[in-house]
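What you see is part of a larger complex, with each chain still in position.
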Amino acid sequence: MPTMSDFHSAADRVRNWGRWGDEDEIGTLNFIDEEKMREAGALVKKGAVFSLGLDFGSGGPQGDFLFRNNPIHVMTVDGGDAEHFVQHSKDWTANPTAHQISQFFADNPFRFNDDMIIMPLQAATQWDALSHTYYDGKLYNGFPASAVTSQGATRCGIDKVIDKGIATRGVLLDVVAHRGDEVCLDPAVVITPEELDEVADRQGVAVGRGDIVVVRTGWCENWRRTGERGAMATTGLSWTCAEWLHEREVAAVAADNLTVEVQQSEIDGVFLPFHLLCERDMGMMLGEYWDVTALAADCAQDGVYEFQLIAPPLSVVGAVGSPVNPIAIK
Amino acid sequence: MPTMSDFHSAADRVRNWGRWGDEDEIGTLNFIDEEKMREAGALVKKGAVFSLGLDFGSGGPQGDFLFRNNPIHVMTVDGGDAEHFVQHSKDWTANPTAHQISQFFADNPFRFNDDMIIMPLQAATQWDALSHTYYDGKLYNGFPASAVTSQGATRCGIDKVIDKGIATRGVLLDVVAHRGDEVCLDPAVVITPEELDEVADRQGVAVGRGDIVVVRTGWCENWRRTGERGAMATTGLSWTCAEWLHEREVAAVAADNLTVEVQQSEIDGVFLPFHLLCERDMGMMLGEYWDVTALAADCAQDGVYEFQLIAPPLSVVGAVGSPVNPIAIK
């Protein structure tokens, strides 16, 4: 088993600190340039759109981490009671909210529904911001871990990447199809750089500078079928894939599972080393729970594994992650 | 001043109920087809990306409606205290969450930050779902208003439109530039169908089937400069623009203000008639608080007012709206 020393050597090789200046907070998204955007736009050929976002609601994938609940969606005004609102709330001065709503409804046919959400920013399909994971007291580009206070990330927050879209060329690497599995990979599978090359070769697609690589492990489809999360034992990328992505100057990496990488430990004494190398050393964002089921079916059918990919995070000020509904267009 | 009778006549003219079947819940998004998607992709020429989403945070535009607060972003784990976590929480059995987090950190360099958000789904840049507004007890396509219960919209929720992307051709109509105003329109301005035609003519752009029309009033820029919301008295479209959009078979309409339409009453006894005609009768979604400041500057420079537009809502189950970060690509 690799050691902490191996981890640190790899970290030294992939570290991009200073590559785009001392104040840079977007890391490998810098690889996306105007030419790349034009290339991505040119991939729209069939006019087919795929939404990779899971549902946000009480049926979501949370349940194992006490700090992350499924989204709580609550109605503040709903349709069943609009008339009662008018009748009961117009004099309810102790509840100014109810009173205000009833005023909109008085002597007027206009009615509205309204709602709120309470959710971890990484409740379902999401982006990790570069401030999400770290080690040795430093975030990406050497910013101090203490730059993330109880009021959010003053450095490397998700709000810093907004101008990038995030839009570029996406490439699906379908490891499930490559292995000939029906729904999903075996939980014990560790996807190596070599296997990524094999998958790309089989699909006839090349991964290049500024791309977002999206890996299919079958997790989403299996979870929908069985309800099994296997939270701490899912298949995914080996930590050694970080260097593979680094060499190819990829802009970001995503997968259809919780952590992109495998969850079983590959290095003695380091939990989630791929996260640490990507987010903290390389400055590369991870996309998680991206549901590629329908996209993969289409790619299998037409043999085209590249597409325009637009995955815009919400600009939550100081957030260390964001829900996202990534859109793939072919 | 027009009367309720005029409103009902217009509603009869624009109503799309049954046009796409009795079970349809996406309305005019049906106008977006594969050909339209290809047309939109072909608009990517420069490789320039514009993010139209406002920040989500305590500095947001809420404050006038008691049922809508600015987003509350809270850290559940933050960087300043990771080491104290390990030290103080490893035996804190009364707080299982703290205990669980401290276990991730024990004997391991891995550290993470995590966060939550509490927000109205229409707190800042957003889409109205078709279930947001209604009258006479009926939602779009005749579904009963009571289909929106205290647990959300069983009909016409935002989750029903996810497969559309929402991606298509976007057209900016810059009324501020047309009028030669520096920052924003005068609050008293009511934008008529005739003016929309003038703006399109001046810009040399045509609005067509399946497009999303995005109107610039200058609200966002003015608000950022001055902090003035003018919640109940902003400029916007006249209710009569609903028919203009209907005739052109537009897919959706958005603006850089709170309500797209003007807020002062145009029809005696009907609040927000444009909302009602669009959402309830036509089945047309409204996008609000879309910040087109940078996009408009670019369009003014290159004279190109059309672009690929990707504005994916989150699939919040049963929600009557969604935050969105719309992306325009030229």
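What to note about this one:
Chains here go by letter, A and B, matching the order in which they are written, and residues are numbered from 1 within each.
In this text, a residue touches a chain if its C-beta (ideal position, glycine included) is under 8 Å from a C-beta of that chain, and two chains touch if they have at least 3 such contacts.
Remember, predicted model here, so these are calculated numbers, not experimental data.
The complex is a homo-oligomer: 2 chains are shown here, and the full assembly described by the structure file contains 4 identical copies.
Throughout what follows, only the chains that are shown with their structure count from here on.
Rounded to whole angstrom, the centroid-to-centroid distance between subunit A and subunit B, based on C-alpha atoms, equals 22 Å. By the touch rule above, subunit B contacts subunit A in their complex via residues 4, 33-38, 40-49, 51, 53-59, 65-68, 71, 73, 75-80, 82, 96-97, 100-101, 104, 107-122, 131-136, 139, 144-153, 159, 162-165, 167, 269-272, 275-276, 308, 310, 312-321, 323-327, 329.
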